[in-house]
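First the structure, in the form of structure tokens, and then the observations on it.
The complex is shown incomplete by one protein chain, all other protein chains being positioned as in the whole.
Showing chain A:
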Amino acid sequence: MKLAYWMYAGPAHIGTLRVVSSFKNVHAVMHAPIGDDYFNVMRSMLERERNFTPVTTSILDRHVLARGSQEKVIENIVKKDKQEKPDLILLTPTCTSSILQEDLKSFVERASQNTNSDILLADLNHYRINEFQAADRTLEQIISFYMEKNYKQNKEKLNKTKEPSVNLLGIFTLGFHHQHDCREIYRILKDLKININQIIPEKSLVTELYKIKQAWFNIVPYREIGLMAAEYLKKEHNMPYVSVTPMGLIGTATWIKQISNLVKKIDNEFNLIDYEKYIDKQTRYISQAAWFSRSIDCQNLTGKRALVFGDSTHAVAITKILVQEMGINVCSAGTYCLQDADWFREQVQGFCDNVLITEDHTQVSNIIAEMEPAAIFGTQMERHVGKRLDIPCGVISPPIHIQNFTLGYKPFFGYEGANQIADLVYNSFTLGMEDHLLEIFGGHDVKTVITKILSTDQELIWNNDALKELQKIPGFVRNRVKRSTEKFARSRNINEITIEVMYAAKEEADDQNNKN
């Protein structure tokens, strides 16, 4: 047993449901007790989805416990088949119902005799894998099912498209800015004169999945979801894939290069646009991000300390952008994707002082409290930690709230994404005038750490004069000055803070800054 207050990645069935409900005309039947269908609320609220979420629960109650759920599950599947006429119904248990160890496979077989839809069982161990792994696995399962089905039915042999084309794997519902990223990818590919054959699973039809093979190769922009399917298609159907994330100017350039190289490798004759020229033009003139980091305003970012935490895709990409493209010092880069820990370490090696791999949000917040970065780039949880510690935070990764499902166009990918990220970073740091005020009052990052835990209790007393002095400091830096003074006082075992203590604290901070 584990004492847990919060988790970064959801349970397995959430991942499965995200994949299933992204397809068009596919229905999921959950084998679960009342209340486990909370996914429907999330989709309806967070995505502000206009359609009913195609997920029904075959309710597991006391009655079912006594008799087994066989008839009920089969009945519910057959009923859904009649009501909605989906192409595919996928049966998924949850953590709870998977313990019953019922022979769901045989239910699926029996149900499929009476339905027009295809019936599949989500093939997962709910206690070993999380939301992302389950989504990855389910996507592979559905794709491989339809590729094999087509093979068996011996449908017409499909040729590759004449013009270069790609499949986009892993764009789906409740994803972090997926819709916007998808549009940005489409724009760049269009510039490169590459067509998109299929976007999977978002709004695609399972009955069309066999046409995957028409594309020249696959693109997997997010590491968490789609790699398994891409691997399967590579192994079984000889389709190469690109798994670079097109985030940041350098990332996007690498992505474009890899794509262009693949196109050339497949058809050397094809008259591809000069991608080097394209990248150069986009980077230097079209995108604002490169110019932004050269502009004098951005000089103040140099050497600022930031902490990055999130899923592996976003945390790696943001770390690299901060370090390579903006000259920011990443004091710690971390991920909660334990399954991808090795890849993560390898990627951020040399870009940060410290690597953090954990699923425990209290550990992350303690490290933030200890390191006191000038800004955090993390999930909603880090945003709240930042609020408590008075450290600004930009949200760069799920888990997210409704405010991260923006109505406006906010991609993280490509050249427009680079602009968005630059804005996010710039707005997260305290800059310009504010920065100078901090200098004056010595409120800068202090290297020594007194309190290591996230705690607000203190027995320090501010005397009246000091309080008055504190009030004179502009509101937006006041808290920081207050904290650094208190930190100084604690280190000297001073209980009462006077004006003298305040200035002593400031002087020491100046000393520190000079030494650095």
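The rule is simple: a residue touches a chain if its C-beta (ideal position, glycine included) is under 8 Å from a C-beta of that chain, and two chains touch if they have at least 3 such contacts; residues count from 1.
Throughout what follows, contacts and distances are computed from a predicted model.
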Among "Signal recognition particle 9 kDa protein", "Light-independent protochlorophyllide reductase subunit N", "Superkiller" or "2-oxoisovalerate dehydrogenase subunit alpha", the UniProt name of the subunit that does not appear here: "Light-independent protochlorophyllide reductase subunit N"
Among A:Gly10, A:Pro221 or A:Gly394, the residue in touch with the chain that has been omitted: A:Gly10
Selected from A:Leu100, A:Ile250, A:Val355 or A:Leu424 as touching the chain missing from the view: A:Leu100
Touching the absent chain when the full complex is considered, from A:Lys105, A:Lys281, A:Arg345 or A:His401: A:His401
Positions on chain A contacted by the hidden chain, ascending: 1-7, 10-11, 13-14, 32-38, 40-42, 44-45, 48-53, 56-62, 65, 76, 83, 94-96, 99-100, 126-128, 130, 381, 384, 401
